[in-house]
Each structure stands twice: as structure tokens, then as C-alpha cells.
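To start, the structure under review is shown below, and the notes come after it.
Here the complex is missing a single protein chain, while all its other protein chains stay put.
Coming up: subunit A.
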């Protein structure tokens, strides 16, 4: 299957005294192995869209196909890796247990064969994200950046073919953020998952993505799609290289055009 996520005419309106139209007519196809970033102003429905793809939220218009079926089915096979904004580690569990969480829940999924999901060795991934020495530590003993690395380790251990990340680095300071960002780039270039990523940083979008989807203010509609032509691997490519800067400017311009138009 070459299409990981297919969205057709997705709409979502939150009921209430004054109903809020969060999303309207979203058409988007994410190819398997592609890194796609959702970029848009606050309130444009990025999180809502990501939650719809994860099956955590329902759409009230349109159709969602995730890995060839409805999102909840993909979730039941543990084929979706979710990285929330806070690392959401279990404070009582050691880093190794947190990273290996996927093997502890929904054991039913492990009994049937799962051709798309390839669980990885916990200690191997912890070494890849530089947490080998902290496997026995508790999350409270880690810095914010290390916690976010542990959260990345958790989805890469899970081995899900589709990773959904909602501003995973937004709580980090700039220096930590760029180092964890490179960590993700490195992991992704080695494990090649499909990623749908949300960020408010144009630089982050340019550096990480194959394609950037720009959303309009509420209700979120797609106003631009920007292909990022920077060759990979990019882990060594400096964030302030001219190529990254050019894409960054293009993204920011598209955001402005979408907001005014």
C-alpha cells in the first residue's frame, strides 16, 4: 500500500451554544514513508485533524482511511504511534518501561500477525536516542529534552508504521529543541515511518518535512502545499543553511497569504 492516510472532505464542527467550525473540506493524501507537516495559525484545527487521523476524535463530514481502513482498526493493531505535546511518560515507571509501554497494553494486538508493525528492541532504541544510561531512571530524573527523547523512543519501540506528532517539541527551549529535532530526523531517516507532524515553527517544518500543508484560520482549510526539495539525509545539514531558509520563507509567506485570502 502506497497511501498511508487518505482524507476526503473532512469537516468537524464542535457543537455548543455557538458551534465552532474547526475543519472544513480537508482533502489530503499522505504517502507511505512520507514526512508531512501541518502548519497553520492557532485554532486552525491542526490538533483536531491529527486526532481524527488517530481515531481519538470523529469527523462529522468526509471519510478517513488510515493504513487501508478506519482509524480505530489501525489503532487496534497498534499501528499508530502517538506523540503528544507533553512527553506523557508514566512518572512511576522507569524509562525502560515507559519506552516499552506498547508491549504492555493491548496484548491482543500482538497475538494476531501485524505485517506493518515491527516492534523494536527497547534497549537498542534507548541507545539510539542517547538514553542508554538512563534506562533505569524515572522520568522525574530526566530533563525536558530527555523526556521528549524517551517519548520518541516509545513510538519507535512500538514500531508503528504511522507516527502522529502534535507539537512534540513546543515545550522545550530553543537549544534543546533543535537537538531533539535532529534526533527525530536521525531516527526517522533510519526507520522510515510515515509521519504527520504539527508545529508552529516554520524552520522545524522546513528542516524535517517532505511536504508542508498550510491551513487557513478557522475553519481550517488547506491553502497551500509546499514540497521541500532539500536532499536527505539532512541530519548534517545546518538549520540555517540557505536551502532551509528559503523553504522557511516560502512557508511563512503561504501562511500569510492564506490568512489574508
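Everything below uses one rule, namely that a residue touches a chain if its C-beta (ideal position, glycine included) is under 8 Å from a C-beta of that chain, and two chains touch if they have at least 3 such contacts; residues count from 1.
Simple rule for what comes next: contacts and distances are computed from a predicted model.
For the chain of the complex excluded from view, the name given in UniProt is "Nitrate ABC transporter permease" [choices: "Oxidoreductase", "Luciferase-like monooxygenase", "succinate dehydrogenase" or "Nitrate ABC transporter permease"].
Checked against the full complex, the candidates A:48, A:65 or A:102 give a single residue touching the omitted chain, namely A:102. Residue A:81 is the one among A:81, A:161 or A:220 that touches the chain not shown. By the touch rule set out above, subunit A reaches the unshown chain at residues 54-56, 72, 75-76, 78, 80-82, 84-93, 101-102, 104-106, 108-109, 138, 140, 154, 158, 164.
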